[in-house]
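Reading through the structure tokens given below for one structure.
For this view, one protein chain was removed and the others were kept in their places.
Let's look at chain A:
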Amino acid sequence: MKLLKLVPDDTNIKFLKLRVPFYIVSVLLIIASWALVFTQGLNYGVDFAGGLEVRATFEQTQEAPIPDVRNKVGALGYGDATVQRFGEDNQVSIRVRLPEEAADNKETAQAIANEIVGTLKADYPDFRLDGNDNVSGKVSGEFREDAVLALVAAMLAVALYIWIRFEWQFGVGALFALFHDVSLTLGMFALFQLEFSLQIIAAILAIIGYSLNDTIVVYDRIRENLKKFRKMPLPELLDLSVNETLARTVMTSLTLLVALVPLLAFGPESLFGLVAAITLGIFVGTYSSVYMAAPLLIWLGVDSNSFVPKETEADKQEAAARKLTEG
């Protein structure tokens, strides 16, 4: 049987030749992402913004009467309601920000939810309530803090481990690659105003995990080659390492994509945001391992001696010890 080879043997793409332009583009993208996050803001779901979300299905209709629902809910006087398609064409999510004093008042939030459901049920007999979320401002604030704290703590700890296992330059490189991935994902969410919820945090975590995997595989090969080819110039060595792991990179990404695409196409709507973010993350994560994590090593001054001093020191001591016992 002839086996499939996605990457031909002896592939030698000069990835690093374009490192400066790619770096400029990436840094610009990172800046643009943060600018978007700060100017446009993220479209926080009720998890992070607090408020009330009602999800419902119009069972007898093909398409939910979104503009009408928006008007009706808006007319109740709780500010502009965010009414979006949610899942099928006949499913909607209705989000209302709670008035200040309602945030900590259990009855008010409930009364508003009941009022919305009641109003819509009266006008649309086929209105079916699928669920509702109701998060007070206090809890949503804690969710935000928790999520940021958890992300930052995890990223720093990971960088520290890589520093210890490899060299400090590798730790910095990995941290930067992760920062790149997180920034671009956030930028994407700000640009398209996709709902940003706790589930998306889980997706970002998965992206970080995947990107990290990628970065470490490449770094591991770089470390190996640094020991093997002591005289090779670093850009060339990085290219070699990336090319050597290219077959693996392509194969792994492809495998994950073929698993994820059906989930995007046929999976439950509730998973869509999550899966879309992870799919996007596979591209971003792969790119960052090759174009962010690796070239940074050049500028941070990794060279063939990076992994040597410790070993020669140990060797020396061992040799000295051997001499002593022999002598």
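The definition used in the following text is that contacts are C-beta pairs under 8 Å (C-beta built on N, C-alpha and C of every residue); 3 or more make two chains touch, one makes a residue touch a chain; residues count from 1.
Following the convention adopted for this analysis, contacts and distances are computed from a predicted model.
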| item | value |
| --- | --- |
| Complex member absent from the view - protein name from UniProt, among "Extracellular ligand-binding receptor", "Chemotaxis protein CheA", "Protein translocase subunit SecD" or "Anaerobic dimethyl sulfoxide reductase subunit A" | "Protein translocase subunit SecD" |
| Candidates A:32, A:194 or A:271 - the one touching the absent chain | A:271 |
| Option from A:147, A:226 or A:240 whose C-beta touches the chain left out | A:147 |
| Identified contact with the non-displayed chain, of A:206, A:232 or A:280 | A:206 |
| Those residues of chain A which, in the complete complex, touch the missing chain | 1, 3-6, 9, 55, 104-107, 109-110, 114, 128-136, 138-139, 142-143, 146-147, 149-150, 153-155, 157-158, 161-162, 165, 198-199, 201-203, 205-206, 208-210, 212-213, 216-217, 219-221, 224, 244-245, 247-248, 251-252, 254-256, 258-263, 265-271, 274-275, 278 |
